[in-house]
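Inspection log for the structure reproduced underneath, given as structure tokens.
Of the protein chains in this complex, all but one are displayed in their positions.
Our next item is chain A:
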Amino acid sequence: MTTTSQESGNEQSTEGHLSFRPGPGDRQPAAYARRRRSFEVAIAFVAPISFFALWQIASTSGWLDERFFPAPTTVWSTAVELVRTGELQESLAISTRRALIGLAFGVVSGCAMGILLGLSPLWRAALEPFLSACYTVPKLALLPLLLLIFGIGEAPKIVLIAITVFFFVWIATMEAVMSMPESYREAGRSLGAGPWQAMRHIVIPAILPQIFVSIRLSAGVSILVIVGAEFVQGGDGIGYLIWHSWSLLRAEAMYVGIVAVALLGFVLGEVVKWVGRLLMPWAPRDAGRAVM
């Protein structure tokens, strides 16, 4: 045997026997884990740094057409400029507001529908087939219809996000309610919980972890949807900034917009995680990460 693994120590073959001894990870587990962790953090930076370095070189040396692929340094100075004029913050604020309002409506209606259908076989029989069929309709394709119904203000975009989010949250909530152990509800009833008390003390906390997973997914989706909607309709928001910059051949501003959207999605996801940890102190940290 010639294999040596850092985790499990050395294995040496002596006359037909294998001997196992502690490796560095076994002798000083804490220090080893710490070193290992710093190493993992360090290599996580390697990929993005090499990516941007290569891009910079390719762009400045002329391998890439600078009109479409401006160097990261150019993009950075454009970003500084857009922040100075306030254009970037304003666009981000407008889009964030739309996304959050739509998200809120979608989450509340999705939870309500999920709990109703999860608890009541009758309502499930009545509505689930119809809603499942609606789930697969591409929601962005509804935008013209929503514009017709709601006019051209904020409403159609917010409704579009709410509809999209509704389905994510509805499905997750309904499944969570249905997979809730029967003994939870029986324990509540045997302690004298009425329907509303059972909702507050048992059903909602029991399904909260799954609801939060679906909200995290929905937060990302609502950003995608709002950017898509602003591409095709209206004259403001971060989606408009991206699309408009592109059509004006201001590629550097487009890249600023794209990066800003990515950051916005990341921040929103972290906020949802943080709120989830506040509301669910009993859950292990980062519950739901595995599901994502």
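Worth pointing out:
We adopt the following convention: contacts are C-beta pairs under 8 Å (C-beta built on N, C-alpha and C of every residue); 3 or more make two chains touch, one makes a residue touch a chain; residues count from 1.
Just so we're on the same page, contacts and distances are computed from a predicted model.
One chain of the assembly is not displayed; among "NitT/TauT family transport system ATP-binding protein", "Glycolate oxidase", "NADP-reducing hydrogenase subunit HndA" or "Transketolase", its UniProt protein name is "NitT/TauT family transport system ATP-binding protein". In the complete complex, the hidden chain is touched by one of A:206, A:224 or A:259, namely A:206. Contact with the omitted chain, checked across A:48, A:138, A:192 or A:235, is made by A:192. By the touch criterion stated above, the residues of chain A touching the omitted chain are 181, 183-184, 186-187, 189-194, 197, 201-202, 205-206, 208, 280-282, 284.
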